[in-house]
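Every protein chain of the complex appears in place save one, which is left out.
Chain lettering (A and B) follows the sequence in which the chains are written, and residue indices restart at 1 in each chain.
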Amino acid sequence: MKFFVKELDYSTRSRVEVIDITSDVEGVVRESGVRNGIVLVFAPHATAAVVLNEAEEGLMRDIVNKILELFPREGNYAHNLIDDNANSHLASAFLGQGKDIPLVNGSMVRGTWQNILLIELDGPRARRRVVVEVIGE
Amino acid sequence: MKFFVKELDYSTRSRVEVIDITSDVEGVVRESGVRNGIVLVFAPHATAAVVLNEAEEGLMRDIVNKILELFPREGNYAHNLIDDNANSHLASAFLGQGKDIPLVNGSMVRGTWQNILLIELDGPRARRRVVVEVIGE
Partner (left out) sequence: MKFFVKELDYSTRSRVEVIDITSDVEGVVRESGVRNGIVLVFAPHATAAVVLNEAEEGLMRDIVNKILELFPREGNYAHNLIDDNANSHLASAFLGQGKDIPLVNGSMVRGTWQNILLIELDGPRARRRVVVEVIGE
């Protein structure tokens, strides 16, 4: 079994923002030399998320709007007594920070419109980390 | 390490629909010969989802209704300027297209009411794919 791990870093510019990281992840998969297995794309953060979906500009705005509708910044949040980002944590908990993608014959199996999106939920931040782990043969 | 992958195909009949695929996935696991590891059930689509829950008919209708309540078809969606399925993409992004299940002694570890459900979010479609990957020993 091969195991390969690499960290990707991103700086973000808005409080809530969607960043297409597909080609960076594909680069890590190529570098790994693994042909068949699992690719785990994981953001080690409690106020960010990783989702799979279309990287169309309008949809990326819709994702931001839906997040702020379901998890509005203002609200009667207990966590905001010690910080001001309860809604960022809640959105992160619901969306999840990691996604697994099957790796078959050297390519991630994904749909035409199924890109890998990093979601910033409490930006801007100078450095957001994404750990890409490739495990297999 | 063994690696086994097989694609299952489904045709769907409604715009939003829940399909119990548990026994098909169990068939792939048996065929794989893998006894201990991980089973990744992954829909390579941006307008479908895979979740684990009870395959009770009433609950499956409740899931459809909750999806349409949180992600209504009509709305001020930017993506709908180029397509008419923004709510399908949003529901897919929030629910996720893949689930991992532990495989122990030849059986997926799952609760009594924890079936594997494919959710169509932009149907009907002639062919929806589900990739089942079994990795382990």
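Everything below uses one rule, namely that a contact is a pair of C-beta atoms (placed from the backbone, for glycine too) under 8 Å apart; a residue touches a chain by one contact, two chains touch by 3 or more.
Just so you know, these numbers come straight off a predicted model, no measurement behind them.
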{"item": "Contacting the left-out chain in the complete assembly, out of A:E54, A:E120 or A:E133", "value": "A:E133"}
{"item": "Residue among B:D9, B:E31 or B:E56 touching the omitted chain", "value": "B:E56"}
{"item": "Positions on chain A contacted by the hidden chain, ascending", "value": "1, 3, 5, 38, 40, 42-47, 70-71, 77-82, 86, 89-90, 92-94, 96-98, 100, 131, 133, 135"}
{"item": "Positions on chain B where the hidden chain makes contact", "value": "1, 36-38, 51-54, 56-59, 61-63, 66, 70, 94-96, 99-102, 104, 109-114, 117, 135-137"}
